[in-house]
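The complex appears here without one of its protein chains, the remainder shown in place.
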Amino acid sequence: MTTMADDMLNLEPASIEALSRQMGEPDWALEARRRALAAFVELPCPERTQEAWRRTRPDLFDPQGRRIARVTPAFDLLGEGEPEPPVGMPFEQALSHEPGDFQDLRQGGPVFQEKDSAMNAAWRSGGAWVGIPRDRALGRPLRIAHEVPAFQAPGAFFPHTRIVGRRHGKATVVESFGSAEGDLLAAPVVDLHLEEGASLQYVLVSRWGEGTRALTRLQARLERNSQLKVLFLGLGGATTKAFLTGNLEGEGAKSEFLGLVFASGGQHFDVDTLQNHHVPAGSSDVLFNCALNQASHSVFTGNIFVAPGAQKTDAYQKNRNLLLSGKAHADSIPKLEILANDVRCTHGATFTTYDQDQQFYLQSRGLQDADARRLIITGFFQEVIERLEGPSLVAWLAGLMQDKMEASLGT
Amino acid sequence: MSDPLLKIENLHVAVEGKQILRGLNLVVRPGEIHAIMGPNGSGKSTLSNALMGHPNYQVTDGAVTYKGQEIQEWPADERARQGIFLAFQYPTAIPGVSLGNFLLAAVRNVRGAANVKPLEFRKELMACMKDLGIRQDFAGRYVNEGFSGGEKKRVEILQMAMLKPSLAILDETDSGLDIDALRIVAEGVNRQVTPEMGVLVITHYQRLLDYIKPHFVHVLVAGRIVQSGGPELALELEARGYDELLRTHGADAAPVVAGA
Partner (left out) sequence: MADASTEAAIVQQIRSDYQYGFSDAEDYVFKSGKGLTRELIMEISRIKQEPEWMLEIRLKAFEVFKSKPMPTWGADLSGIDFDDIHYYVRPSEKAETDWDDVPEYIKNTFDRLGIPEAERKFLAGVSAQYESEVVYHSIREDLEKLGVIFLDMDGALRQFPEIVRQYFGTVIPMADNKFAALNTAVWSGGSFIYVPEGVKVDIPLQAYFRINAQSMGQFERTLIITAPGSFVHYIEGCTAPVYSKDSLHAAVVELIALEGSKIRYTTIQNWSNNVYNLVTKRAKAFRNAAVEWIDGNLGSKITMKYPAIFLMEEGARGEVLSIAFAGKGQHQDAGAKMVHLAPHTSSTVLSKSISKDGGRASYRGLVKVLPKAEKIRSNVRCDALILDPESRSDTYPTMDIGNQDVHIGHEATVSKVGDEQVFYLMSRGLSEDDAITMIVNGFFEPFTKELPLEYAVELNRLIKLEMEGSVG
């Protein structure tokens, strides 16, 4: 279900009041929007001289003059088996049904650091909530689809998703974002909160339409002994900027951030990951594989930050770039900022094209050149996808990659 | 009978909070070779690391006396200077540090810097290397870096030859060696054994004991010595395996009454 706003987005409070009313929100949610709007007006525009915006133009994400698209997400379960109890609903419904999970909005928060976070909070027009029950393991992956169908350009879409993993709860959630053709600004915000011992696999499939510029911000909070696996799948959209942050706040927390980007045509992907080790004995593992075809461009910036006193931190980060075309361009900026000594922190980055030895080996077994290349690319993706658990999930993701590869390489 | 060189009484050792040795008793006198055999996980390496003073191995109870002195408070370097030597099961690589420089520093510390003349040291080192079939260029190679399993073990015995310990502990020195290398290493050890010296051979298999003949054989199971005897015990174990002992003495077996 999609509804377009009548007016173009502007900085008047009336625009957010109408939005809040249409979405049937409690009063405190409108107050939260007002605070966000004030913050949006207050906060400075990011400049290209800032490290995070050196390679992607920040002015691409100016919302003014766009029409807001409201989208209600669709929920279903992947794979086969018993139906699971419903644990998710649209964000705006959850505001009334699960107010306990929105203490921050009810109590004058949050404090915005970034203009784009304030933008999303002021004009939020979609999103989902998921509460993973305490001490329960959900067997089948929950899929949430946000699709912006045909809309009046230039459009804007601001979904907010919040997933709370309660103590020792376990689940897999897949969120897929897509849009029809046309100039769309999409700026999803995702926050993941894992309580003690909780475990979550979270997959974000970014398959926006060709005219979409996407600005994604994912923040995760990990309490003691919780485990998080995030996969960012970058397939669609014209320009994508993403900030993916894991905050390890409880000892023994474990975060794994995976990324797969297949860029083709003139696509531009610029992804920042940050692993914040605030406390001792955390571990983090980042694996980000980017394949680039035609004149596409990818940027990976990854930072591992270890705060003073966060001893026994074990952090690993790897970025691999597979250049499939002479016109593609890849940047990698893997960083370490280490303020404790009893640690093991490593990062690595590689840039290669098709491995000639692999290609030769496959050809010597009778494969044609094009097929050999497909196999090599597939292997490059499988390395990441197979880090996830659940055969139905792995199969679905492999299918998505296959489709993108075929569309990009042609037949 | 001479005074004990090493006396272990009721030794309890824990690693990262996990109790591994649970009341081990052993006496080694000068001139004696003792073999300690046991299945995987019985605490063999814990014993050798604890005797050498590894900081991660906490002595939670009991005592170790060496030449009449309680050594629990001694750091590893003090133990080395006092004549205790451990040939490691997995010797650590020290990148960038040449074997020659490392051994010179070690020998100076153990014998006293004034007693070590560089030229004589070099001669002695070359002679020892020759005895153990180690090529001369190893003196310039970095300690254990890129060494094969056999090379590492030979170099451990080379260090033993240079440091001339009173008590040598050989931790699984036979593991990873082919039969020829095993013979060379064992002969190297045998050449070094003196009537004043005590040797503790820690091994899973009997085959090393064909070359280094022990006077006593002890069986370690679940952190305690459960059986002691002469050399024939090793052959018996080889034939019988550890299964039966594990059943009666393993961690899952009924608790042994203290003093039993």
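In this document, chain identifiers A and B correspond to the written order of the chains, with residue numbering beginning at 1 in each.
Operating definition for what follows: a residue touches a chain if its C-beta (ideal position, glycine included) is under 8 Å from a C-beta of that chain, and two chains touch if they have at least 3 such contacts.
Because the structure is a prediction, the values reported are computed rather than measured.
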Left-out chain, listing which of the shown chains it touches: A, B
Omitted-chain contact residue, chosen from B:Gly17, B:Gly96, B:Gly146 or B:Pro195: B:Gly96
Given B:Val27, B:Val59, B:Ala106 or B:Val193, the one touching the chain that is not displayed: B:Ala106
Sole residue of A:Arg106, A:Arg167, A:His329 or A:Arg374 that reaches the chain not shown, by the stated touch rule: A:His329
Residues of subunit A (touch criterion as defined above) contacting the omitted chain: 51, 308-309, 311, 321, 323-353
Chain not shown, touching residues in subunit B: 52-56, 75-77, 79-81, 85-86, 88, 91-97, 101-103, 105-107, 109-110, 142, 159, 163
